[in-house]
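With one protein chain withheld, the remaining protein chains of the complex are depicted in position.
Naming follows writing order (A, B and C), and every chain is counted from residue 1.
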């Protein structure tokens, strides 16, 4: 059955940094890393949204501003060998997993230097060498594909895991159900992270499903489901570590529901008139970064200078990456014919007679 | 949470015909009707399988022999206005809901007199005027369509219900999940009857899903799920009545899991080598008809003569219906062009120039 | 009074819902938000949340539930937000809606309308630009229509809702607010448009140019250009209906012009142009004076996001003009 971890970071602080038998001490460095990573994610997305406002790149931007604690808490300790199966809103997972900023911005700009060679829409970013699946827009698609990668990890007997990120709306799709059931019956080394931000575009979670906690849906598949405060990065981190460790050690999958909120519209063009301003204000008051700042302050781990240093250094990195992306050339038109098959259709188009690929 | 109704009919008898506060008396007539209907279903399907053995009709026969208590217990008190959404194995629902035997056998024989004009495969039988959806073979398809009919009953404010029948294998399909979630969030007047016969073709339920009781899957959708002994027709009847009454009165959907077993292979061509003979023997010992016979005997409601009378009368009805089906003519070849659209494509084929349907 | 393609859709829905209490809408974001593009704007306020239903994120059940509702006597209008995401409904559409009447020997049917947003050229990239009409134009039992004008957008949607068959109504997102297609649309609640025939949008003698949807705009410009350049007169046919196809109008036109050029936004292989070309090569062969030329997108999996790539992908006026010259000069 689903249990709830709803410990507020404030109390957490008083509880000596979660130093309880079942929760081994989280090092001060890790605590600071959790904060600084969230901060970088926020800076990156605010910057990207700004560039979008200035129409510096085409397409829509699906930001996770306000939700950073989930991606950071669940993604921060993943290995390069671990697979991330992201959704449209998980661009920051690239940063968290260590993708170079130049790659990320060339992706937003649809440049020839982008890992996807300018094909995928902004924020639909993958990175092969770090095992981030280049996502389709199709909801839950990567979670489904992820089950196959987890199955191979299991077959090969390694201890790598697959972490799939998606929203609460994704739980309504049949694809998601098939993935969850398959993960359960095959006991796959996988973690499903459902970022319940209460809205699927304009559709309230109340119209999405009858149950209040998405985590309870795991009951149908015979593996643990847990609901966690998605704005409490430490809570997310603890819950995610538990799930990841269980998956690595053959304990099977876990569904984590992180209750959180997106500050902005579905994409930059969505004024989000469908939600009450109070709701937004309440959630902004629960800003995961500000909360962690208070928490670290309480533990004497925070200083304004430190934050300023992270900010200015990262802004410089962003400046550099953005300049490179701006300067990079778009793909050549004819490149639209590339990467259809393992063989070259351009060759096919241009000299049909000579065409005869090998295998 | 799923609860279990596993009362053996034996104790049931001693408990004065389920005469308990929460279970109003089931009349002796109803008890006898439950038995006689199961018996008729059994006689019909054994007869059909026999005709199949003699190759009197084409296509495969998916029999529910051994599972009769589920269809009978859940279907016996349905009104003509209630919709039945059957699967490939629910041919007997036609008998239970009152479809004439002549229609049923002309369907098996693929005659021009069949309600489907010889189009659908044997056992894939529907009947418009009794609101039985003509089924596709596609697993869970009718359950999905049924949600729309239930939605209309709800919109119109009538108290008709939709009862969808399917197997345990169906619960793995995404379609089924979308139907369950939709029924839950819209609080639809619907009952899902999952006939868990432990096998989906050759696939054991253990390879189908991690959970033992399919009924627990209802938890994910926020409505009741209940597991019942699918070979105890009284138990099924009571559970189904409760669910149907709840649905009629606006209480929303229910998932009933009836644990049962198919005596024969998936279809007549399946020797079912994948299952242990002991398993089959154990379940044959739990024959729902024999059990009910014992129960009625204990209540002095049964006599061999009565059974003989039902049998011989029904065999005569079967003889008559089969003779009519045998004599009926097959569809004219050209009829393959009929019922594609609301307008006539034959007319279209034959005089293209004049073609211009009205709306 | 002149309205946009999008307003025409919105008006058609409002009029039909006013007229018939059995008409209701089911889809993602159709209610509170009034649709991803505003096609259902104002309808939830007018008809309430019981007739303008925000569905869960599940295209399969959007269509399946609509099929059931149609069987039960309603006239559902389901919305698929982007055809790129119609795959979860593939079974409901091709195996259930398309086959129900047939498999039941005519005793059961589902008069249902599915509004489907499709088309590229807006920078939407791989998953917000697809066409995918072939999957359904290939399925007997389904009617597939694709209005190219504001008048058809209104008249064909109203006719679809009243048609006793499952109708897939493809609306091109680039037409929604295109000034060029703003026009006065026929007034009158019962003013319906035909759902069975092509329309000749520009009469001509020298070559027949067949297309549909947004491409009609480019085709008309190309026709104009060619006639200016070398006085050739191009007959432009708006397909309007992709299934069942109106062969007669096309065959009759080709029998006069002797030349055929087909323009489709879809990629080449097995786009609707293939069927038209095959039909003409079979039934009007002796009328043909030149090869049948198809202007289509290249055979790649989808429309890439980058502007340079998308521009390379999309058919345009110049490509059509070139093709017309080739056919005319043959």
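Basically, a contact is a pair of C-beta atoms (placed from the backbone, for glycine too) under 8 Å apart; a residue touches a chain by one contact, two chains touch by 3 or more.
Computed from a predicted model, the values in this text were never measured in an experiment.
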| item | value |
| --- | --- |
| Chains still shown that are in contact with the chain withheld from the display | A, B, C |
| Among B:51, B:64 or B:173, residue touching the chain not depicted | B:173 |
| Among A:151, A:280, A:310 or A:328, residue touching the chain not depicted | A:151 |
| Selected residue (touches chain absent from view) among A:59, A:73 or A:115 | A:115 |
| Contact set of subunit C toward the excluded chain (per top definition) | 84, 87-88, 90-91, 94-95, 98-99, 102-103, 126-127, 134-135, 137-141, 243-245, 267, 269-275, 277-278, 280-283, 285-286, 288, 290-294, 299-302, 304 |
| Subunit B residues that touch the omitted chain in the full complex | 58-59, 110-111, 118-122, 124, 136-139, 169-170, 172-175, 200-203, 207-209, 273-274, 330-337, 340, 345, 349 |
| In subunit A, positions touching the absent partner | 114-120, 124, 126-128, 133-134, 136, 138, 141, 144-153, 155, 174-175, 178-179, 181-182, 185, 338-343, 345, 348, 352-353, 355-357, 359 |
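Keep in mind that, in the parts below, only the chains that are shown with their structure count from here on.
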| item | value |
| --- | --- |
| Whole-Å gap between the CA centroids of subunit A and subunit C | 37 |
| Interchain centroid distance [CA atoms averaged], subunit A/subunit B, Å | 45 |
| Subunit B and subunit C, separation of their C-alpha mean positions in angstrom | 40 |
| Where subunit A touches two or more other chains, by residue | 172-175, 207-209 |
| Junction residues of subunit C - those touching two or more other chains | 55-56, 58, 60, 88 |
